[in-house]
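Every protein chain except one is present and positioned as in the full complex.
Letters A and B mark the chains as written, and numbering starts fresh at 1 in each.
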Amino acid sequence: MTNTGLDEARLRHAFLEEAEELSQKLGDTLLALEGDRENLELINEVFRFTHSLKSESALMGYQSLSELAHRMEDVLGLARAGTLKVEKPVIDAIFAGSDLIAEMMAAISKGNRDTEFNTEAALKDLSAIVSSAPGNGHRGAPAAAAAVPAGAPAAAAAPAAAGAREIVLNDVERRQLAEARDRSESLYRITVKVAETEQMKFPRAYLVFCNLELIANVVKTDPAMDGEPVEDSLYGATTLVVTTAGNDTALREAATVDQIASVDIEPRGYEEYLAPRGARAAVSLSAAANLPPGVAAGLAPGGVPAETAPAAVSTVERTSIRVDTRKLDDLWSLIAELVLHKSHLARLSEDLGRGADVHAVREELSDSFDSLEKISSGMQQAMMDTRMIPISVIFNKFPRLVRDVSRKLGKPVELTLAGEDTEIDRSLVESLSDPLTHIIRNSLDHGIEFPEERVREGKNERGRVSVTARRQGGNIVIEIADDGRGMDTGRIRQKAVTMGIAGAQSFSEAQLLDLVFLPGFSTKDVVTDLSGRGVGMDVVATRIRGDLKGDVELRTDPGKGTRVTLVLPLTLTIVNALLVRGDNHLFAIPLTDVDSTAKVLSTEIRGEDGREISRWMEDDIPVYSLGALFGKGRRKSEEYFAVVLRHGDRKAFLLLDELIEEREIVIKPVDDLLNVHRMFSGASVLEDGRLVFILDTSLIRRENF
Amino acid sequence: MNKRYVSFSLAGGRYCIPVDQVLQILRLENLMEIPKAPPYVEGVVNLRGDIIPVVGLRQRLEIQREDRREPDPRKRRIIIVRVGTRSYGLDVDEVREIVEIDDSSVATDATTVLGVRAEFVTGIARRDDSMYILLDLPRVFSAGRDLSAQLPGQS
Partner (left out) sequence: MGANILIADDLSFMRMIQKEILTERGYTIVGEASDGREAVEKFKSLHPDLVLLDITMPNMNGLEAMRKIFSLDPKARVIMCSALGQQNLIVEAIKAGVKDFIVKPFKPERILSAIEKALKAS
């Protein structure tokens, strides 16, 4: 520790006094804990003691002591969170650590160093406990979250290079930029580098972000700041795209927060970010063969919106997610049960071999099957649950947003949030964040009146905005309501008529309000007449209706307020699939399971019914037909359309009636009742209402095939 | 204790299900066929994006009774019910009234229930002049351990 003239001796004395007391208390409380292992209060106390010991000894430069205390703190942190049970090995390891600390304290008080002690064994034991705790291997904060590697995003794109990243904006962000340009604001690209010595880079970058937000508009950051932060070190260099009515001096001042090593501000032109993007590259079948296995097979961390160019993903590509360890525990127990059943089945097999009664064994097999059913749907559910996070992840930004914007505009507004615990699929988080933010901004900008006007209308001077979320059936319903001036449907009707919208004269209120979601209605000059209320709503609608397959609705009461209601389906797993027809039913095959399409001549098929094969590349592979699997049998023909299915190392021909097209489909789980033969891995409903079943390609591995 | 039920008629019999399990009642439109389904699954309906299996109770309950009269096709409905976290549809001849039935008037030990498979019935109640069959919905919709169901590949 740098000497700034402090009295070293006095300092040491104070440290010794306090640390020795802590060490003593630690020992005493541990004894009590040993006799009462589930006592949360005791666990908390021990945790605090090790925490304090860690901090103090680190400050004094006693690294060895500090590290030991830190490791103990990790173990206790897990116990505190309930992830680790305080069994004998745990208590023993903590005691060992505590004893060692006591010895170190004794040595230090005699003027010696803590480094004379061998902490290796103790550290090893403690580390072993930490990594053996279910779902954990990660040191750190008490309410530990484990990182689970997930598949890469579904787009057929090479991951963005870690070097100079070009920022790409999504639709809502581009809209914001366009508006800023129309307001004649200047555009800057700011790069801040956090000091090397700063141990928490994300909060530092976040501070800069918050400061800038107070005086300017931050359109985008890279790495992203909303939602869950990515790896801390990535924030060491953060880029922000900012527009401001002022100049860069104010920006520089706001960004020059403590522990920021450098601030680089570059003026930019709007065209750079607003240039039209290339059309979405169609994924060709040959490219499908190159997609890495597991990608898009229902485990994509987020659905890729159809309009985004796949090669340029605007947010950091994540390859891991954070999951509440309790959810992993659920999976863990299911896996444990699975293992039990595995041995049960093995035993049954042995029994049969030894000539046990076939009927009795059949009974047991049936029971086992039942349990396996439950386990497998339990696992499916548990996996889906790990995808669910509380919507507070998005809601948390709103208080700040409302405070900042209302301050900027000079309109005091009170925000109420409800239903923050409602869980949503994490893939929805990124896509929902912008539209919701936009709607709230809209409310503040154009809905809520200025205080004087409100008072004149007999309203409370403070405007009110409420955001609520709730589950309804298989959907999430989010409502944003304000008590502002509402929208004048008469004006909307006039505008619609002027724009030449057929039948507008006799539209109902609901129909008129729905018009607000049309692109034409969101243009700037139209919007001025409507007092800006429709701005950007077309983008919101595209996002919600198109990408998220949900719905959005506007309701208004002129003079009293407006309410926007969004309804979104709960889970959205989107997969690139090949749509095919077999015996008048539609099926979808995930592109990752398709090796190729082919035409097979009936002369090329050899073997007998039920065991046919044909040549593909250098191998003979089995031939199946959709008609036979699901319908009346294969129709006779000289040649057939087919796909070559691939599952693991096995391949097979699947003969079809028609190859329709490739498309992205949203997978819904399919009920057991519809899937008794386990042929489907899900189902989907197309825009026209037709039902499509998604083939479970693993059926080519089944023995009775 | 009095509980409320939605009653419906099917093949001349009266059945009822708890009111709080009933989500919605639909007309028989847009029923989509599905490949290789069990005989008692008539198809699915698409309800706001959810794919809901519709069970034909005649087949499921293996009703032996002959219908005295042809049911009026215009009265045919699908009752959407909620069992646990899932939704299902029941194809019925006609939805009737909401009845209040006291627990004490339910007989649970009937072995042959008017020609209906007993395992799907939780009891029978007599009310006024009618007999109401109380259905065990979770059983009705469980996929059943039909290990003897034919697996594809075998004829």
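Following the convention adopted for this analysis, a contact is a pair of C-beta atoms (placed from the backbone, for glycine too) under 8 Å apart; a residue touches a chain by one contact, two chains touch by 3 or more.
All values derive from a computational prediction rather than experimental measurement.
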### Query
Since one chain is left out of the picture, which of the remaining chains does it touch in the full complex?
A
### Task
Would you indicate which residue among A:52, A:437 or A:468 is in contact with the undisplayed chain?
A:52
### Message
With the missing chain put back, one of A:86, A:122, A:187 or A:257 would touch it. Which one?
### Response
A:257
### Query
Of A:199, A:349 or A:460, which residue touches the hidden chain?
A:199
## Note on the structure
Which of A:11, A:360 or A:510 touches the missing chain? It is A:11
### Query
In the full complex, which of A:210, A:379, A:497 or A:686 touches the chain missing from this view?
A:210
### Query
So which bits of chain A touch the chain we can't see?
1-2, 4-7, 11, 14-15, 18-19, 51-52, 54-56, 58-59, 139-141, 198-200, 202-203, 206-207, 210, 229, 232, 257-259, 396, 399-400
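The working rule: only the chains that are shown with their structure count from here on.
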### Message
Rounded to a whole Å, what is the gap between the Cα centroids of chain A and chain B?
### Response
40
## Note on the structure
In the complex, chain B touches chain A at residues 23, 30, 32-38, 41, 44, 46, 48-51, 53, 55, 86-88, 141-143, 145-147, 149, 151-155
### Task
Report the residues of chain A in contact with chain B in the complex, numbered from low to high.
365-366, 369-370, 373, 473-475, 549, 569, 583, 585, 610, 628-631, 668, 670-674, 676-677, 679, 683, 685, 689-691, 693, 699, 702, 704-705
